[in-house]
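One structure, as structure tokens, below. Some questions next.
The complex appears here without one of its protein chains, the remainder shown in place.
Presenting subunit A:
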Amino acid sequence: MDPEPKKPEDSPSNSGNSHGPVHPQSPFPDEALEKVLSFVDSHKDRSSISLVRKDWYNAERWTRSKLFIGNCYAVSPEIVAKRFRRIKSVTLKGKPRFSDFNMLPLDWGADVYPWLVMFAKVYPFLEELRLKRMTITDEGLELLAKSFPCFKALSLSSCDGFTENGLKAIASHCRNLTEVNIQDSITEDVGGGWLSCFPENFSSLEILNFSSLNGDVNFDDLERLVSRCKLLRVLKVNESITLDELQRLLVHAPRLTELGTGSFLQELTPRQYEEIETAFCNCRNLQVLSGLWEATSVYLPLLYGACASLTFLNLSVATTLQSGEFAKFLAHCPNLRCLWVSDTVEDKGLEAVGLSCPLLEELRVYPADPYDRDHLDGVTELGFLAVSRGCPKLHYVLYFCRRMTNAAVVTIVQNCPNFTHFRLCIMTPSQPDYLTNEPMDEAFGAVVKTCPKIKRLSVSGLLTDRTFEYIGKYAKDLETLSVAFAGSSDWGMQCIMEGCPKLRKLEIRDCPFGDAALLSGREKYEMMRSLWMSACSVTMKGCRLLARESPRLNVEVIREEGGNEAQALKVYVYRSVAGPRQDAPPFVLTL
């Protein structure tokens, strides 16, 4: 394209030219810039683009159609509405991650309703809404259902606040829905009746995930829905759907790429067995498989025909699976890249992973029985070692185990130096290396020294400040750090705040870090998304000091009953251009 310089008066973005130093005229006409920008999807790239110069900022804001807000309180609906005028897709994240583990009181906030009101006014052509850890009420879902005629995709991850009435509104009013995904958003009140509310002529659904739903579903209505949605490629049902019901669904949707089964425990007649086996064999495009509640050796072979192209297998709720049958099953899944299992497969099962899954990149091992105080079952360092030996491409691990050694972790990262996400949870807090009885400092030291690309780290076990010295010094690309029951003094946290240049999210609980540690990060918090500190040694005085020094930070303290007045037991610090929260409940103090 021939770049013709546009005259400043004709350009809609002429504001940059009359003040400050003279900028050379942009070689690109605005239309060209906007055309180029329409290909830029990543919000991080767009953010960088908007900082180059004023006309680029404007071109970017006119062309952005996907909005990503990592912390709903970092900005306000009003500010967003003023800057962006043509948004079609919104992703909003709310509560701090520790809310998943019941560490936040109910009614803490992150209600999406005010955002929906603004969207209804300013973005009537909204097509997608993706929420994570936010509260959405039935009122909100109804507003959503009635305000956006083009609405296509709803995804709720770890959300709450709604009942099936809200979902009924969505099902009844949204004519063009392609995606309804309530993933892991569980509330007691969400039954399955809404699945019967899709109109008879509704057929656009491509993604349906109600795997976390507690209640029963009208199967006939579900079957009719699946049979008329010819484009359905992702179907994840809940535990109430039986094997033979699943077979009937599969007959209508053989082109599924992602399947979440229901309960895998059922007395089957030989004919039923054959029918189900055939149905699975016909699913030649299956890449993702999950569900399999109560799966046992008797019925796992039903799946063999569907496993050839499987890349992601999620067996995390199949807590009755034992190592032997798991190993046999794995032999049929040579193309696995991502595997989530329950620790009932034990070290032996993980040995099978090492032998059968050479392409594995991601492994997550969840505890079947996390509240068992003795942790006598489950996996150990041996399982992790076995996987690292057989899976050199491994770069993402989440591992809940009952014991670990420094030596094992050193070997593991030598086998797999490409770790980007290393989340190790030794389930008994502050547990040392079980062979040497020493702290686990050297383990995490090895991780950060050997894996230059490490982006996310969760540490556990007995840890001194030395661990944090290592992390601060070596983990140059670290963005997310989770710390629990670790460290010896303020120095530990200071090492992190003074190192780790790319740190964005820091969550700390039950560590001996106090005001000095908190304040050591005062210059860093504005470059981060958020900091969470709970059950540490931070005081109200320290928090007030931080708040006073940093007007662009919201320093919030969550007060709980029976706490010492001077202590700040739950502290949440985050940058914001919107100022203090307007909707803070009485137990949240913004300092």
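The definition used in the following text is that a contact is a pair of C-beta atoms (placed from the backbone, for glycine too) under 8 Å apart; a residue touches a chain by one contact, two chains touch by 3 or more; residues count from 1.
The definition used in the following text is that contacts and distances are computed from a predicted model.
Colleague: Missing chain, UniProt name, options "Dolichyl-phosphate-mannose--protein mannosyltransferase", "Translation initiation factor eIF2B subunit delta", "Auxin-responsive protein" or "BHLH domain-containing protein": which is it?
Modeller: "Auxin-responsive protein"
Colleague: From the list A:Met427, A:Met528 or A:Val557, pick the residue that touches the absent chain.
Modeller: Once the missing chain is taken into account, the touching residue is A:Met427.
Colleague: Of A:Pro199, A:Pro370 or A:Gly579, which residue touches the hidden chain?
Modeller: For the chain that is not drawn, the touching residue is A:Pro370.
Colleague: Which candidate, A:Ser50, A:Thr63, A:Ser155 or A:Thr539, sits in contact with the chain we can't see?
Modeller: Checking the options A:Ser50, A:Thr63, A:Ser155 or A:Thr539, the one contacting the hidden chain is A:Thr539.
Colleague: Need a quick check: the contact residues on subunit A for the chain that isn't drawn.
Modeller: With respect to the unshown chain, the touching residues of subunit A are 98, 100-103, 158, 184, 186, 212, 214, 239, 293-294, 316-317, 319-320, 366-373, 400, 425, 427-432, 437-439, 441, 462-466, 482, 484-491, 509-512, 514, 535-537, 539, 564, 567, 569.
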